[in-house]
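All remarks here apply to the structure that follows.
Moving on to chain A:
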Amino acid sequence: MSESGSIIYLDGVTVSFDGFKALQEVDFYVDHGELRALIGPNGAGKTTLLDAICGKVKPDHGRVVFGQATELHKLEEHEITMMGIGRKFQTPSVFQNMTLFDNLTLATRHERGVFANLFHTLNRAQRDHIMSTLQTLGLEDKAHQQAGILSHGQIQWLEIGMVLVQDPTLFLLDEPVAGMTREEREKTSELLQWLAKDHAVLVVEHDMEFVRQTADRVTVLHEGQVLCEGSVEHVKSDPRVVEVYLGRG
Partner candidate 1 sequence: MKKRIGFWGIGLLVSLSLITAVNAQDTIKVGVLHSLSGTMAISEGPLKEVILMAIDEINAAGGVLGKQVEPVIEDPASNWDLFAEKAKKLLLQDKVATVFGCWTSVSRKSVLPVFEQYNGLLFYPVQYEGEECSKNVIYTGATINQQASPAVDYLMSPDGGSKKRFYLIGTDYVYPRTTNKILRLYLQSKGVTEDGIREEYTPFHHQDYQTIVGKIKSFCAGGDGAVINTINGDSNVPFFKELANLGITADNCPVISFSFAEVELQTLDVKPLAGHLASWNYYMSLKNPQNFKWIKAYTAWCEKKGIPAKQCVTDDPMMHAYIHVKLWAKAVEKAGSTDVDKVLAALEGLEINSPVGNYKVDEKNHHTWKPVYIGKIREDGQFDIVWKTEDWVRPEPWSELTYPGRACDWSGDGQGTYDMVDGKRAYLSEKK
Partner candidate 2 sequence: MQPTQSQNMKNSAKGTWITAGLLVLILLIGLPLGHHYGWITNYSLNLFSKYLALAILALGMDLIWGYTGILSLGQAIFFGLGAYVMGMNLMLESSGQGVYGEAIPDFMVWNRLTELPLYWLPFKSFPIAVIGSIAVPALAAAAIGFLTFRRRVGGTYFAILTQAIAFATWLMFNRNEMNLGGTNGLTDFKLILGYALSEPNTQWALYMLTAFLLIACYVGCRWLTGSKIGLIMTAIRDQEPRLRFLGYPIAQYKIFIFSVAGALSGLAGALYVTQVGIITPSQIGVLPSLEIVVWVAFGGRNSLIGAMIGAVGINAARSVLTAQFPEWWPIILGGLFVIVVLLLPNGIVGLPRQLWHGLRHLRGRSSAGRQPGPQARQRPVERPSVNPSTR
């Protein structure tokens, strides 16, 4: 598979926190319209990899290339986001003191500069988009309630929704189903597959069950390096993976 087809491409990326190498020389790519799962034991560097993509951490060396030739590692976080990369964090972070609607209003795709927003009010189209998003998430009836009152699962969805309304080309989802009930997981999984139709999605997840029913390709990270890559079955059969990961359940 060629680099040109990839939407995100990590080229020998190394990230270290004084001494400790969270990522070493990682080469990694995701194609357009792909739904990629990223798995690995704790401290394998999964989150760090997402961080490296969305600019939360800067690689010590190596390149992070988005689309054809945009070098993300040279940009600020907000610039990266505006390139069309949406991130959902591991610990759900929404604006608890705002309504769901306001949460999404902030996320809605629109000029981010101060003066652009000084006199900005949502137009009908944007309102509808927000409401429909809430609908897909099944949260429309809570539209004007504080996010603080949502259940953990719903908060996850809200955050996913916030990524949705940004309408990015690449989704970065960090443990989207953590703390969800089985129903919620299935629903989330549907949602992701529906997303993957016209977006690239990169999911970090522990739950193999969920991974199997959602992802079409899986990358296994171990100690900051790509261990192996392929379909869920292929990965599961790989002895090294069994050794480092599944072996431990």
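Note that contacts are C-beta pairs under 8 Å (C-beta built on N, C-alpha and C of every residue); 3 or more make two chains touch, one makes a residue touch a chain; residues count from 1.
Criterion applied: all candidates are chains of the complex that A comes from, given by their letters.
Since this is a predicted model, take the numbers as computed values, not measurements.
Participant: Please find, within this complex, the candidate from 1 or 2 that touches chain A.
Facilitator: Result for chain A: touching candidate is 2.
Participant: With touch defined as at the start, can you tell me which chain A residues reach candidate 2 in the complex?
Facilitator: Per the stated touch rule, the residues are 54, 56, 76-79, 81-82, 87, 89, 91-99, 101-102, 105-107, 112-114, 117-121, 138-139, 141, 144, 146, 148, 151-155, 162, 166, 179-181, 183-184, 187.
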